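The complex appears here without one of its protein chains, the remainder shown in place.
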């Protein structure tokens, strides 16, 4: 097949290195990419600290240029080596790749776009793709399917929490007023959610006895209903686990790894003396 | 039947549109209503923000009048189209409907009743009725029945938490005194619940070593007993799930694998001496 | 028997009224007692609010005297009517009863013992005894036995949490120092527990980057290990529940409330046509 398209040789090779993780080269590429992504995110963080940026600006910028050039080459290679480049460019990870490559270029073109540089933190999202490739997330798939199964119920729950928060927030706005910091209904709703989720910043806190009484009720409600999402996920997760072992309900017996000498059937009962498949002695 | 009461024709039609969600008209009406309710609640919120209200007061008021008029017509239509209007008027949702319609009218009649306008946030409660009609809450029914089943236990639990809070709050009042903000026993109880539920505003915090020691104990207790409501709801919720497969509710007895000697019926009670099917001795 | 001890007549009657809740008089006595206890605790709370105490001191005092006299009579009656008075006096509830009766007397005898008045809040503990008598706590017994079963594990867990808190608290003391409020190791341990239990007052908060990094780790640990007591109680509680319904494992069928017309045996299968006990037709 490949004989007909002589250029598909290097295309195929690049594709293998960039998109797969089975070959040593592909694995090495992924590891370098992960390190570069993490280094790049750390640089974004360090740049945001004024003192460090003032001191080491040129070093950080040099590192940033190296990473940006690497990402640029990688992006071009990705587009070049794939069969349907447009499908990749407009896919979720395609956009993330572009967004995490261009900020440095744009900061030179547009004035005042320094803020855009923080977008580079999105590069962290790329870690997920690589992890997916190297199938490290095997452990996470159970978590994900348990969360997916309980998603509908959790959304209904959060929706109910939101309605209750709007009502209680409005009530607190009426009861407490502006002295305690409840300056508007949205602020009161913000405070209600801060309280209901047991976060409790304390930037706003009730000062009137009746406000503190309602706050107490909100806390007890929040303390009580935290059980609901937990209950949902636990039950779903428990089901998930069971689902793995029993496709079918009924009685189960222990089988060993012994295989029948005549028909090679596996999975015999521990106390079996004959093969369940061909009847010959074990 | 309808021939005898010529006016029941439009009554029936209005009833169908307002109270049901099976017809396209009824569904459309519900969707408009949900949008209006949400818009109206957002207006209430925006009005409470001083700057926005100063700037866009007339626009917000115009919107508010449109919604109020729509709700007024809807309320009248509801009363007119139902067979037992008084039962509706004094029902929970009837009162909510009235309360969410009249505030704007009253604010013109009574001076200083501006505060009442916030009552319009109660309109959000109406969302529940509509959701009920369109049976969106199918997902929520399981949550509700699990919560209902564990209600009694959660109340007992919160009651115990409350008694413990009163005792520990009094103790903290004695130990900390007024310097740390524990100015009275009710305030101390408020603080205890803030701590026990792990909210922790920090508006009041112990400053003496012995007070901080007791606070530490309260936190550990709160951290430990949060498990109790979670455990209750999880177990109830797990049961609920299982309950879906058990078709019928009621009492269950243990049956053995014995089969009747005369009619071969299986599933006899352990203490059965006769077959439940043919009556012959077992 | 009672003929021989003529005085045991009223003793027995008082005992019945005070210690039991089966007769109408005994039930009425318990209800009055609960109300008085709650009223008395509310008075203790109100007295602690300076403004209210200044205004209504004489009214609150009058109420307090009425309750104290009632409790005094009740205490004497309890001692007089019981067979082993000393066993009662030195029992847990006997001491609580005495402590909740005498503070008002002592405040007249000893100067500066005003503080003791708050001890009256202990009266709330008496509610538990009454609740026990009227067997309201039927719902709570399951909670209690689940907690009792998981007690050992929760203590081991809290013990481990404590050791970790001491170590991390010491580390934070070394890292943060006095500027951030970590003035001594006990204070740092207090802060660590505040953080680990997700209470988070904010009265003390790390200000150095390395301190904030360790704080972040403590939070994530606290957020992760809150699962442990929850898991323990949930599993114990689930076991408790199962224990109630299946003393025996096996298959269960639905039974109805029908009773056999000839032998009155109850608990027949829904599809039974003959009594499982006598074999007669149902």
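By written order: A, B and C. Residues from 1 in each chain.
One rule holds for everything that comes next: contacts are C-beta pairs under 8 Å (C-beta built on N, C-alpha and C of every residue); 3 or more make two chains touch, one makes a residue touch a chain.
Since the model is a prediction, treat every value here as computed from it, not as a measurement.
Chemist: Based on the whole complex, identify which of A:56, A:93 or A:190 touches the chain you can't see.
Modeler: Reading the full complex, the residue touching the unseen chain is A:190.
Chemist: Among A:127, A:167 or A:221, choose the residue that contacts the chain missing from this document, as touch is defined above.
Modeler: Spelled out, the listed residue whose C-beta touches the missing chain is A:127.
Chemist: Among C:72, C:145 or C:212, choose the residue that contacts the chain missing from this document, as touch is defined above.
Modeler: C:212
Chemist: For the chain not shown, which residue from C:75, C:88 or C:201 touches it across the whole complex?
Modeler: Only one listed residue reaches the unshown chain, and that is C:201.
Chemist: Give me the chain A residues in contact with the hidden chain, please.
Modeler: Touching the missing chain: residues 41, 44-45, 48-50, 115, 118, 121-122, 124-125, 127-128, 137, 139-140, 142-143, 146-147, 154, 157-158, 161, 186-187, 189-190, 193-194, 196-203, 226, 229-234, 236-238, 241, 245, 248, 250-257, 267-269, 271-281.
Chemist: Please identify, in ascending order, the residues of chain B that touch the omitted chain?
Modeler: Touch with the absent chain occurs at residues 198-202, 230, 234.
Chemist: Spell out, residue by residue, where the missing chain touches chain C.
Modeler: Interface with the chain not displayed, on the chain C side: 152-153, 156-157, 160, 163, 166-167, 170, 173-174, 183-186, 189, 195, 198-202, 205, 209, 212-213, 215-216, 219-220, 222-224, 226-228, 230-232, 234-235, 238-239.
In this text, only the chains that are shown with their structure count from here on.
Chemist: Could you work out which chain's C-alpha centre is the most distant one from the centre of chain A?
Modeler: C
Chemist: Between chain B and chain C, what is the separation of their C-alpha centroids in Å?
Modeler: 27
Chemist: Find the geometric centre of each of chain A and chain B from their Cα atoms only, then give the gap between the two centres in Å, rounded to an integer.
Modeler: Distance between chain centres, rounded to whole Å: 32 Å.
Chemist: Find every residue in chain B that makes contact with two or more other chains and list them.
Modeler: Touching at least two other chains: 157, 186, 189, 198-202, 226, 230-232, 234, 238.
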